[in-house]
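Here the complex is missing a single protein chain, while all its other protein chains stay put.
Now for subunit A:
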Amino acid sequence: MTTLSQISKSVQRHPFHLVDPSPWPFVASLCAFSCAIGGVMYMHAYVNGSFILSISFFCLLLVMFTWWRDVIRESTFEGHHTGIVQQGLRFGVILFIISEILFFFAFFWAFFHSSLAPTIEIGSIWPPKGINVLNPWEIPFLNTLILLLSGCTVTWCHHSLVSNLRNQSVLSLFLTIVLAIVFTTFQAYEYSMADFRLSDGIYGSTFYMATGFHGFHVLVGTISLAVCLIRLLQYQLTQQHHFGFESAAWYWHFVDVVWLFLFVSIYWWGGS
């Protein structure tokens, strides 16, 4: 007969999910380290630098896939993500997004440092002489509307999920991903057609570092939304429990807000 004291001894006395031993954190750190080595080699024109960087980055993607696959197994299929565990995950994702905000803060700092008091070497004016800036009211404004609309569709998806409207949730999430891909396509087109490049002085540097990293975050956000769509189609997201989707949606809103700041500061104010 199982006594109450036996049961209470076997129940964990903390709100955390302690995972089974996993090699992925260590493997991920190895891949990240070799990405750093490859990156530095590439940037200093060492032979095989780009090869090492590509291989390491590919391995990093594999580790991400495998680690998150394990998280899905632990949560959806083994049931370890109780309410309180989810609260911990929510806190973690919020802290991660705050760290990303600080990351972009640095690039905006660099932009405003250079543009608010332009040096005499560029004629004390911004944009510097010779830079043909992009018209903010053409593709950049369209991209702003696209991202705002995608923010609406992802919210629509959340509401549909909560209301158990499966068809609408699939449609709205699909539309969100389509809008994200359209945004990326337009940005790639603008990048190809722009008169200035990353190496074109301080304007090129600040513009492409800020918008380039934003584009990378759009890519990451698009992939995570696509994973959510696959999981949604496979009935892994339920009416009550869909934190993977919620974190992807939060990330997507963050990407949208960063774009709004980029549009107002760099495209609109910085181009006039």
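Everything below uses one rule, namely that a residue touches a chain if its C-beta (ideal position, glycine included) is under 8 Å from a C-beta of that chain, and two chains touch if they have at least 3 such contacts; residues count from 1.
Note that in this section contacts and distances are computed from a predicted model.
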**Request:** Using the UniProt record as the reference, specify the protein name of the hidden chain from among "Ribosomal RNA-processing protein 42", "3-methyl-2-oxobutanoate dehydrogenase (2-methylpropanoyl-transferring)", "Histidine-containing phosphotransfer protein" or "Cytochrome c oxidase subunit 6b-1".
**Result:** "Cytochrome c oxidase subunit 6b-1"
**Request:** Check the options A:Leu30, A:Cys59, A:Val93 or A:Ile122 and report the residue that touches the missing chain.
**Result:** A:Ile122
**For subunit A, residues in touch with the removed chain** = 120-125, 128-130
